[in-house]
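One structure, pasted below without further comment.
A selection of the complex's chains, in situ.
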C-alpha cells in the first residue's frame, strides 16, 4: 500500500493541517482511495472552503424563493404553480486548456444541474472574457469557446438566447466561460439530490466511466503554471447526444414518482454524488465499483470514484419500483444499472468486487470540509489606481473619432458573430432575439415571460470591488427591467484569483459584500451560484470578475420591450442622472489605454426607483424602447438604439455633466454613470412619461428626437458627433467579424 | 385530421412542430416514437429538426434506419404528404426519399438567423397556400445545410420544378449574398417527383407567431391542411 | 481482426473544411500548400470469430455501402488489417 507522505499529500493538494483533520475525522490513516475522496471533495471547487464564510452573508430568502443555494440549482416562484430553476456555472480552466471541449462540457454540466431538479431547460446564456482579439491565441480560444458552446447547446436543442463578451488583455492567459441555464418546473415536481430510505437501490445511468478528468476538480482549484500542460489528458469530451437522451429519460422517469433523489456527476464525479446525496439525506450509501459501467479496462476504484466523465447521473429509486425506472431508460437506449444501496448510518462504503476498499463518514467529505477565514488585505496599489488625472492624458481626441473607435471596440461591438453560431430559436419561446436587449423567453401555456441578463464589469471591481459588486447586480437587474421584467432572483459566478493571497481574498470579500448590499436593496435574492478561484496565469490574476445573472418576471409576455427606436418623431428621454463619470470606463481603456479612477457611484434607492419606473412605463405601454446606459456611455447607448432599425437616426442635445475640464464633452458622452436608461416614446406620451418619472422621483430629461438617417449628438448645443446610422452600424456590427477573418485562424 | 410528428433520439424540434401544428394551426398532432412501426391514422407526417443520433456520422444517416422509416416510406409511396424540416430534410435525403445530399455549410460554422426564403412552387402539399414568388421570413439553424446534387440530378430537379424554396437576398433575388450556406442554386427546400414529399432547411414551425419574430411559417403548415381538405373534397 | 474504412468527399463535391484548412495554412505562411481535402476514417474492431480476411472485407464493404458512406457525395475504401 502506498504510504501517505508529503509528496502524496502535495499531489492531492491537501495541506498538512487538512491532513491532520482527515486523520481526526477518520480516526485512522486513510488509504489512497480515501485520500483521493478527500482531495476532490475538499478542493476549493467542491468545498468552497475559502469562500463559504463570505457567501453566507448573501441574502437568499424572499417570498418567491422556492429553493435557495445548496441544491443543484435555485428556484423561484413565477406563479401558476411554476418555478424558474436556474444557475450559473464556470468552466474557465478547462476552456483555456481545450476551448471547444472545455466550453462544451461546461454547457453540459449546467444543463444537468437544471434537469436534475426536475425542470425542463428552456434557455442558456453565457458570460465570456478573453484576451485582446489582436492576438492569435485569444482569437483561437474565442473561436473554440464559441463553437463549443454552440456545438453543445445547438445539438441538445436548448436555445442560447443571450450573454455578454468582454475582451481585455488581463484575460489572455485565463479566459472566463460562465454559462447560465434556465429551466421551468412545476413547484410540486422539484426533485432533490438526497438519498433516503435504507435499502433503496442506487442507480447509475449515462455514459460509461473513463479515465478522463481525473482530478479535474483539483485542477480547477490550482493556478496555472508550466506544469499544467502535464494535466492535459484531464480534458473531457462532451457528448450532447447522450445528454439529450439523459435529459428526456430523466424527466420521464421523474414523472413516474419512482425516484427518491437524483444528482448529476459533475466535478468529483461519483465521489461527489454519492457523498452529497448521502449527507443531504442523512443516510449512508454502499456502492460496488465493479458495477459501474466502464469505458476502459483495468480501472482502479480510485480512478472510478474520481473520474469526471461527462453525462452521467446517480439516482436513488424507491425499492420495488426498479422496473419502472429501468423501462424508461431502456426506451431511450440507456441502461440504468444498480451500483449499490442506501444504508443506515452516515458512511459511504466503497466496495470492489465485494471487498471493502473505502469507508468514510460522508459528512466528513461534505459538511465537515475545512472552512477558512483567509487573511485579507486591501492591495497597496488600490488607492493609487483610483487616482485619475485627466490632465495627464493630454489633449482629448475628437469626440467623433472616439465615438467611432468605441463602436468598433470588440467589447462594445455587436456580438452577432457569436450568437449567429447559436441556435436561439429552438423551443419556440424566444421572444427577444439575442442582440436586442436582455433575453426574453415566454413560458408556454401561461401568460408570463422571463427576462434574463448576465452582467459584470471586472474593471469596476478592480478599481473598487465593493462598488463593482453592487454595480454588477444593478446592471443585470436594470437590463432585465429594460425588457419589462421585474427582477425576482439572481445567481452569481465569482471569478477571482488565488484566495491564498490576502489582496485577492479582500477583493473577493468586498465584491460579495457589494453584491449582498445591492441584492438586499433591490430585493433580489441570490438562489445559487458558483465560485471560481485561482484564475491566474504565472502569478498574474484576472480582474476580480463577479458575473450576475438576474431573472425578471413579465406578467404579460406581450408587453415586452427592446432597445430599438420604433418610429421617427418619437422623443428620447434619459432617465437618471448623468454625472460624467469616466473612471474605469471603456473610453479610458480603449482610447487612452488606462484603467484608473473611481467607478461610477451607485445609490441603490435611486436605482430601485429607476427600475420600478421603467417596468411600469413598459407595462403601461408608455415607451417604445428602453436601453440601459453601460459600456461606452450615453453616446454608444443612443447609437445602439438606432441600430437594427433600418437606419432610423436621432438628434440629441445633452447638457454637459461632471467637471472634467477639457474632457467635459467626453465625460458627458462616454462616462458610464450608473442608474440611467434611455427610453423613447410617441409624442403624445410625453406628459405621461415625464409625470410618471416625477412621481417616481427619477430625474428625466428629454434629450432628443428620433428621425433622419444620422446619429447627431450635441453637448450644450454644439454638435460633436454626427455619423450616418448606416456607417456607424457597419463599424459596430462587423468589428468582431473583421478581426476574426483577418487572422485566418480556422475553426477546425 | 392528424399530423404525425416523428421523434428520433436527438430530435429537438419535435415539440416545436407538435406545438405549431396543434396549438397554432389547430389540427390534431401526435408524437410517434421512432421505434414504432406504424403511423396510425396520420394524414400527414413531419420529420422534425434536431440532431438525430447526434448527427455524429452524417446528418440523418442513422435515423433513416429507424423502424418507423419503413412506415414513412410506405406512406410517402401512397402519396401521403411528408415534410422534413432541417434534420428531417437530411433524413429524407439519406433515406433516398428526396434526391441529393447535405454537406457542411460553406463557411463551416453553424448558422442561426432569420433569412428570406422565396416560394418557387405552389403545387406541393406544403406550399399550396402560398403565392408563387412569395418571400417568407424564416429562421435557419444548421451546420450542414449546404445542398448538393450531381449536375445531372440538379438539372433534373430544376426542370421538374422540384425546387420548392430558395434562399434569396433582401431584394428577393437568389444571389450569392442571399445564400447562407453555399447550397447549389440557393436551394432551401425541394420535393420529390411525385411532389408529396417536401424537405427544407428553414424552420417554418418556429415562425408561426409574430411574438417570435415572424409568423410566415404558418402558411407552410397551413398548406397541408388546405391541400388535405381539397383532396378530401375531391374525394 | 481490424478494418479501416476511409471516406472522402467525391472530387466534384466542394469541401468547405478542406478549404478553411487550406486558407488557414496559407495565412500561417505555408504558401506551398495549394489544396487540402479533408476525409474521415473509421477503425472497426471485429470480433475474433471473423478470421477470414476476404469475408471480413466483404462484410465491412457492406457496412460502408449501407451506413458509413453516402454514395451521393462520398467514396470509400476498405482496408483489412490482420
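A, B and C label the chains in the order they appear, each numbered from 1.
By definition in this document, a residue touches a chain if its C-beta (ideal position, glycine included) is under 8 Å from a C-beta of that chain, and two chains touch if they have at least 3 such contacts.
Nothing here was measured: the structure is a model prediction, and the numbers come from that model.
Student: Each kind of chain is drawn once; how many of each are in the full complex?
Tutor: Here the complete complex works out to A x1, B x1, C x2.
We adopt the following convention: only the chains that are shown with their structure count from here on.
Student: What is the distance, in whole Å, between the centres of chain A and chain C, each centre taken as the mean of its C-alpha atoms?
Tutor: Between these chains, centre-to-centre, one finds 41 Å.
Student: Rounded to the nearest whole Å, what is the centre-to-centre distance of chain B and chain C, using the mean of the C-alpha atoms as each centre?
Tutor: It comes to 30 Å between the two C-alpha centres.
Student: Send over the residues of chain B in touch with two or more other chains.
Tutor: 108
Student: Two-or-more-chain contact residues of chain A, please, as numbers and ranges.
Tutor: 746-747
Student: Spell out the residues on chain C that touch chain B in their complex, using ranges where they run on.
Tutor: Result: residues 9, 12-17, 20, 67-68, 70, 72-73 of chain C touch chain B.
Student: For chain B, which residues are in contact with chain A within the complex?
Tutor: For chain B paired with chain A, touching residues are 9-10, 12-13, 15-16, 19-20, 33, 35, 49-51, 53-56, 108-114, 139, 141, 143, 203, 205-206, 208-209, 211-213.
Student: Give the list of chain B residues in touch with chain C in this complex.
Tutor: Interface residues on the chain B side: 57-58, 61-62, 65, 93-94, 100-101, 103-108, 146, 148-151, 182.
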